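Only one protein chain is missing; all other protein chains are in place.
After this line comes chain A, so read on.
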């Protein structure tokens, strides 16, 4: 699935690396006891430490450390039992300390990998360079007053995990797959809610281009704070095209920070290298190096849930699902949990088909997620049960499914109320078959003349007269028996 840009001077490929900030799920901030709830009134979740009052000192929150270790383990990464917090110095009104406490050359998590599930059913590995813990900044509100900027410090000091990929991606699709997979992993782990629209997962996109066949890494531009998978893909497309055009025109791409304008789908220069901050990183003297034992890592490892890759393997090997179906079902933890509830004690392939082919279409039409599904996993499971025990046919089941969507009733109730129970009484079916043969003299002649396809006409007549409730297997058998004799 190569993504090649046709330039005037030749073919170009795009090199993409992503830095993703994931807000850690924790009760308190990284270095203070203040709460972290989303959407609270401005400046109501601010401790003296967060506001950088004189003499205040940071104290590490163990829960955030555990979450980072857990995420590292989920990314099959090296856990560094000794890491160091450093100060990243810059001035901004929503950064009270005048520095962000982050990790520089000694992060808590080292190299790992993430497996991308691509649309064509294939998989591809992308390297993780590192994961480190750092403080979030506050928010500057520029739209509250014509001349002043207001500052909300609720988010100040909230723990973030910055997860940095290797420059291993070669297309917007791969970048999209990376983001979706990373989001899936942190959601499975319950270390980040992954809600990009609320800013609890944010992405910086690093893009460079190079001639196809080249292995060099050219100057990259970094597009900051992209807040959806789609925007990240758009930003990459735009950046790649922009850079190819620059090289084609004989120019040089400059190293700079850019912003994505989601209205126009373009990136725009924010500051060039000359204006880049010199962050003057140095180890934070208020904090000792973060040291923990291998036992702690082992303890956390023992609590890891089944992750999407392992779950996908299980769906393929135990349930016999196709890699594509398995990939679709495990992508979101909620979907996987829903599917497993439907499939519990039933035919997993059948359950997968119903979830993917029927339910997903409805969810997509209604623009809702699986957690807001109009049909519960229990009811969908019951519907499948009615097919398996031949209470209804698959065709009738689709009608029942529609009725479930409309009424919210259980499938049993709908079958009962509408009298949709399949007719398996041989006498009743035989009567309908006889009536169809009697009414179709011409068709009988065609059948006798060798046109076996005409059998379908008879089936249709029988189904019509029984409102589709006749057991299709029995109808077929009786028709053949009677017409052949």
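Here are some notes:
Definition applied: a residue touches a chain if its C-beta (ideal position, glycine included) is under 8 Å from a C-beta of that chain, and two chains touch if they have at least 3 such contacts; residues count from 1.
Please note the rule applied: contacts and distances are computed from a predicted model.
Not every chain of the complex appears here, and the one that does not is recorded in UniProt as "Glutamyl-tRNA(Gln) amidotransferase subunit A", selected from "Calcineurin-like phosphoesterase domain-containing protein", "Sugar ABC transporter permease", "Glutamyl-tRNA(Gln) amidotransferase subunit A" or "Molybdopterin-dependent oxidoreductase". When you scan A:66, A:87 or A:130 for touch with the missing chain, the hit is A:87. Within the complete assembly, A:52 is the residue of A:35, A:52 or A:296 that touches the hidden chain. Annotation for chain A: contacts to the undisplayed chain at residues 48, 51-60, 87, 89, 91-93, 96-99, 149, 151, 278, 280-282, 285-288.
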